[in-house]
Every structure is written in C-alpha cells, then in structure tokens.
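Every protein chain except one is present and positioned as in the full complex.
Right, subunit A next:
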Amino acid sequence: MLSFQSSKNVLSLTEDLLVRIYELLAAESDRKSFRLVCREFRRIDTLTRRHLRVIRIEFLPILLRHWAWGLKSLVLSRATGLRFSGLEMLARACPCLESVDVSYCCGFGDREAAALSSAVGLRELNMDKCLQLTDVGLAKIAVGCSKLEKLSLKWCMEMTDLGIDLLCKKCVDLKYLDVSYLKVTNESLHSIASLLKLEVLGLMACPLIDDVGLQFIERGCPSLKVIDVSRCEGVSSSGLIFVVRGHRNLLELNAGYCLSELSTALLHQMKNLNHLEVIRIDGARISETSFQVISANCKSLVEIGLSKCLGVTNMGIMRLVSACINLRVLNLTCCHSITDAAISAIAYSCRSLVCLKVESCNMITEKGLCQLGSFCLLLEEIDLTDCCGVNDKGLEYLSRCSELSCLKLGLCTNISNKGLSYIGFNCLKIHELDLYRCTGIGDDGLEALSNGCKKLRKLNLSYCNEVSDRGLGYIGRLEELSDLEMRALHKITGVGLEAVAVGCKRLADLDMKHCEKVGDSGFWALAYYSKNLRQINLSYCGISDMALCMVMGNLSRLQEAKLVHLSNCTVEGVELALRACCVRIKKVKLFAPLRFMLSSEILEILHARGCIIRWD
C-alpha cells in the first residue's frame, strides 16, 4: 500500500478530496465497495460517517468504536435486546446524535426511553411500535430532548392524552408529529393545536378523534402543512372543512377512507387551497364535476389518491389532468371503469408522472402502456396487478421507461419470459418486482432479469410454477435481494435454495411455503449463509428436525418464523428449535395441536420473552 502511495494514483489524492468523492456515492452498496478498497478508504468512511443503520445489534459496540464520535444518525430499527444500559452508554458515546430510529424494537420501554433522553441534542426520533412505551417514557423524552423536531409514535398503544399533552408543552419546536393508531382523544388535538411550528401531523386511524378535535386544529398549528386523518372513523367532511378553513396553505391532505363522499361544501372550501400538492380521498364517492373544481383550483397538485373511489370515470380523469399537469403520483386502484383513454390522457398531460397505480383496472391494454412508454419517461413505479390486459407487447412499451424501479405484475397471466426479458434488458433500476401468479414466467425470464436488474431488492415469484433450480441460480446473482417470496415452487430443491442463500447475502425475508421438494442441504446452506434473515416462512416444507434446529438456532437475526405443517419434523424437533431461538424470536406461528404437545416450559419462556405465538 505504501509503495502505491508514492506513485501517482488515487491514493495520492488528499483526504478532503477523497471525502468529497465518497460523499458523491449515493448508493449504500457503492459506499461499501469503497470502504473495502483499502484501509485508507475505510478511514475516510470512518471520518465522514454520520449515519449508521445497524442490522445485527451484536456488532453495535464495535461499530460504535469506529464511528461514535461524529455520529449524527443511528437506525436501530427492529433491534432485539436493546436495553437501557446500552442506550445510556450510546447516548453518552455519541454526543452529536441528532436522529435515532428505534422503531419496532420490542424491548424499548420507559427505561430505555429514559436512557435515550440523555441525548439532549436529539432532533428526530422514531419510536414506532415500541409497544412497551408509556406516557412515562414519553415524558422522559419530552423533558430530556426538548429540541425534538420530529417524533413518530405510531402504534405506541400505551400512549394517552397525558403524554401527548406533556410533549406538546415541553417540545415546542416540534415540526413533525405522528400519533397514528393511538387511542388519543380530542384532548390531544387540543394540546397539539398549541404547537406553533408543527408542519406535519399524522393522525391516521385514531379512532377516538372526531370533528370537534379538528376544530382545535383549525384555530391552532399555524404552520401546518401536512395532515393525515385517513381511516379516522370519527372524522367526517365537516371536520375536514374546519381543517381546510383554518389552513389555507395546506400542502397535503390525506383523508382516505374517512369520507363517504366528497361533499360540495368541502369542495367549496378546497377552492382556497391553492398550494395543495397532495390529496388522498380514497374510498369516497366523487363526481365528474368535482374533478373539474379540483383541477381548476388546485393547479399545483402533485399527487392525487383516488383508490377505490366510486364515480371515477375516463371523463373525470381527463378533466383532472387537463389542468393538473404537474401530477406525479396518481393512484387509481380499483377504479374499474378506467380505460386506455384515461391512461392516454394522463400520459399525454402529465409528462412528469412518477407513480401510477392502476391495480385491477381490467380495461387497460398495451395501447395505454404504449402511451405511458412514449410520454412518461420518468415513470418509476407502476402497479399493474390484476390487469389482464397487460401482455408481452405492453411490457415492451413499458420497458421504455428506463427509470422504472417498482413494477407490479401480479396476476398478469398473459405475460411470458419474453415480456420479462424486455424489462430485464431496459429497466436496470428496478428494485421491486412482483410476479405473483405470473404462470407464464420461467427460468429464462429470470435469467434476463438477473442479467439486467442487479438492483433488485424485492421479488415475488409465488406460484410461478415453471421456475426451477436453474431460475433460483439466477436469483442468486442478485446480491441486493433482501426480500424473496417463492411460495409453492414445486420444482425447486435444496440446490436452488443453496444458490439463493449463498448469493443473496442481504436476504432478510424469505417465504417458501409449500416448497415441498427442498431438502435439508438447502436449509443447511440457509443456516450458514443467510445471517441477515429476519423472517422466514417454512410452512409445508420438508425440513427435518436437525435442519430446523440449525436454521432457528444459527440465524441470529431471525425474529419471525412460520412453522406450520412441517411433515418431517417431530414435536421434539420443534421444541428444540424453539429453545434454540427463544431469546430472539418475536413471533412464531405453530401448528395448533402442538400447543398441548410442546412442554409448558418452552411456551412459558417464549411468553415471558414477549414472543407472540399464533396457533394455526
């Protein structure tokens, strides 16, 4: 290395230049390659790293040793065994910490919150689904981290109005607050209304809030830009009228599944929302004239969600897109009366369209896709699930959208390997592909896919019966793959699974229900290689006792397992496997009769460790 440094090469660059180069690397995988070049490069990474996402928590201490001092952002999502003493040390070791994500950490409770609250500089905190967290923990955070600007409390089911009230009084700088799914009442909204800087408020599926609470919001939260009241049972259009009336500068209004109808009164108020960029009114009845009102007034609309809306017609969509040419996201899921005419109008008007969801719009054919492929070249995401009209020709047109990253083709039985090869050849940025029940797809299609779509992270191959071990071999080339669903692939064996396990190092979620032919060799490989596996579904597989124990015991990140109908497993085998993973497993699905056959001891251990058992 030293000899290289003397000569003119990349290492002769000064440190700050290297840092600048490093900062230009956007993708995580590129950064990884960078720091694996040499020690010097790794040092650059160490110096500049401000963000850390920890997948295997046991490595946290050693990682922190490298990066603790400048670390600003830390993602500890889904970490098991995260305890207060560790968090306390973490908070002290990282004085610059500004953002922490502890979402889905089962062990995160009040004491952990108390420990974390010593990180006084914290600005962003995500505590989604920290089920043990109560008002007390929130109070600790609220008092300790008074600079908090962004806080998410989704699914923290123990939270009550008291905690929210205290939070609103102590953290007056809050800009983002998400209390979705909480059992908070209008009292909380009263407190929230006093937050002068609040811009984003998430109230999704809060069953106890209603129009009276939204009246507080009308008078408060002067900076409010985004509000989400979707799935709030108590909210009606009059509540939304309050919100709209009080906040003329609203940018985003999410009212999905809480309106039965887009009433004229609400529409009348919405005329004033000239800056509105996003509106979602999923599930509401909407008339053609409403579209005209929206398009006439909300010219800056970027996203509209009309999923399952009744009354969405070609004419309505045409009126909408005639003025709203900036539309980038359009959700028309289950708007069955949409045809190619509407798609053509969309494609023609909205050239910057990024996302289009037309699931279950059966009347769309390759003509519509042709228009999309011709005009919407920025398209990144398209959902064509259950659109029977999509065929290979359509995919060929669609493949012209080279920015495509998410493609859903579930239940499109008319596509074949040929169609997929267009995608694999042109759409190199795809990271999510859904081929659920695309029975026309086989190994050749996957070969084309694996050649082109190297960025693929999520793949659904369920019920694609033609896929065999060879196809899985191609899948194994997808190093980025983290999520693989391959239910009922009757042709695959242990060889295919081994190829996947060896190749897809980042595999975190594997569903191989009903893959009956896979033998123990495949599972052994899984146990050896797939150290990042988090969820696994082995139901109806022919796994043996020993392999099950291996898989369950050796995969140290495993949190959820579905183990129903394991024909080759004995009760003792399952018991042993459960013992092997009991310290980390959070959710397990078992065959119901096992309830009485497993020892009560193991069931108690699982219960005591907070593992949820579902009996099937």
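What we mean here is this: a contact is a pair of C-beta atoms (placed from the backbone, for glycine too) under 8 Å apart; a residue touches a chain by one contact, two chains touch by 3 or more; residues count from 1.
Keep in mind that, in the parts below, contacts and distances are computed from a predicted model.
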Listed names "C2H2-type domain-containing protein", "Protein YIPF3", "Transcription termination factor 3, mitochondrial" or "Phospholipid-transporting ATPase", with the criterion being the UniProt name of the chain not displayed: "C2H2-type domain-containing protein"
Touch criterion as defined above, residue of A:275, A:505 or A:587 at the omitted chain: A:505
Residue among A:18, A:44, A:102 or A:115 that touches the chain left out of view: A:115
Residue among A:549, A:564, A:588 or A:603 touching the omitted chain: A:549
Where the missing chain touches subunit A, by residue: 28, 32, 42, 53-66, 79-92, 110-111, 114-115, 117-118, 135-136, 139-140, 143-144, 162-163, 165-166, 169-170, 505-506, 528-529, 531-532, 549-550, 552-554, 556-557, 579-580, 583-584
